[in-house]
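Handing you this structure, nothing more for now.
Only one protein chain is missing from this complex, and each of the others stays in its spot.
Chains: A and B, in written order; residue numbering restarts at 1 for each.
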């Protein structure tokens, strides 16, 4: 018998919701194959409990809140925000084993993060840096989409932006992205892919941005600096600048990115964190942050819709890829040069999984 | 390899249809994982046959009746009401093995009952007493709903009415049902749960009934006498009376129910018989019978819709519970005091199943 492959580490912070999604009401969401109910207590903290009553397994999310406690919608067992049962119907004595699992949660950078593994290891400093999502120097907006694919296919997708040319031809794709050389480097928990494109026509999306942001219409220098942080967060520094104004560092790909001067350009951060829902589905949280025209709400709205359109194109491809992979369960994949970044990302994820298995 | 658990006995009468559903036409229904076609013969009897042609397995329910015989809708094989093949196309000689299984059926208390087990054991005296469903002293009406859960979850639901407080809060639920003590007793094939609630406000459903039935609006005494008969029938004597008029017997739960005088109240019988369709679905036949205002058709209509609404609330919970149980196949359940009645019911069902396995 074939044992099922483990597809994600448990000892990691995963985004479970945008902050505004979590109110003083019960919200059901699946993370790492675990059904979870989350809600805000009256003082605004977030509680996360196993979404199955200890007694008959009814999802607690079908019940209701009474103060900070959850009342099961079947027989009225009551649980506090720590998952301890505090009331049973028609009996005074509570069974001492009566409780449901509670999870460490932490709110940061506009996401609620959950730790589905060993609570003792839940170190808040491990939450990835997505500060652009609430930093007043940036205007950011985004969405959650639930995609029917292994979360790692989204990582693969983001670590190689070559696909923009073929999947997003009407917005951010252009031949240069598929042709320009790139450099992949890595640290212990991060992998970075950098691509500089010099003196090109901006693709439709960026031509619109630099025209609106800087009233500029000529040739541009374009950059993509993709940074993966294990197991599932990818931050991408993107943008275009007037060509020749210093955006591309001396030496290009071989140069030092910190020598780049992008002040004569428009700059965005694509923030992505992808949470495994089940082995074959994921919650894809994304946001697009910009540091120009921050107060223009119309632009924020337009960018959110424009980027959402781009991600729907990805979703279509990713779900088809998952179907094909499910039909070829033993397929051995070949890697191309463009897969260098995702190979590093996969290796780090595999290491995290392997480490948990040997504990 | 894990063998599949048997979830129901076969040697039992199961309701397959309301009497009015069965006409001189073919009706397909699944009982105990068996696909069955039923119809009335010209003299009004009910015939029940395996719903698969002996020749190529086409459901006979896709064919047509010719007199009292069923003609297969593919190649025209003809079967009589006993399941014997009486005609084959393009040949004179009939294969002697050509037949489909026929089932013992019996019509009683407005249901058609079928015996999916050994026909030699099909004793009509074992059909549960649901006489309220056609007794002229009672006005009754009901429905069939097909619920996506193991039929035993419905039994559990009915044997503990505590859930009314949490599932049916707008109609029959109230705090007293979750708090009042109850008594569970049992015989060889029956289990009874009795709960008396003294001097309470009637919940919305019963407040309406006693006002309509007896023009009474004050405090009430309320009762629930739940009687299970193995494997799948639950009759519940329910009602409210003017408080202090003798509805609650001396000694209450510890007293003798036959000493109760409920003449100053409104009394209903909730009749429930739940037939396993498959291991994970069931046909839930219910009716509500009352002994007041029997001739008021408007009240009959209103009660049928009102009770149907209550059962839809149960259906929602039961189907969610089944999904959760399917996701936790090896879950060990804990029982509370309120589960006493369903524990007896489960034990009797298990005994019936075990007895069949050792034959």
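Note that a contact is a pair of C-beta atoms (placed from the backbone, for glycine too) under 8 Å apart; a residue touches a chain by one contact, two chains touch by 3 or more.
Quick caveat, the model's predicted, so the values are computed rather than measured.
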| item | value |
| --- | --- |
| Per the touch definition above, residue among B:6, B:57, B:121 or B:259 touching the missing chain | B:57 |
| Contact residue for the chain not shown (choose from A:61, A:102, A:162 or A:260) | A:162 |
| Option from B:71, B:207, B:225 or B:323 whose C-beta touches the chain left out | B:71 |
| Absent chain, residues of chain A that touch it | 156, 160, 162-163, 165-167, 178-182, 316-317, 320-321, 324-325, 327-328, 331, 333-334, 336-338 |
| Residues of chain B in contact with the chain not shown | 35, 52, 54-59, 62-63, 71-76, 88-91, 95, 97-98 |
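As a convention for this text, only the chains that are shown with their structure count from here on.
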| item | value |
| --- | --- |
| Rotation, 0 to 180 degrees and nearest 5, that superposes chain A on copy chain B via CA atoms | 120 |
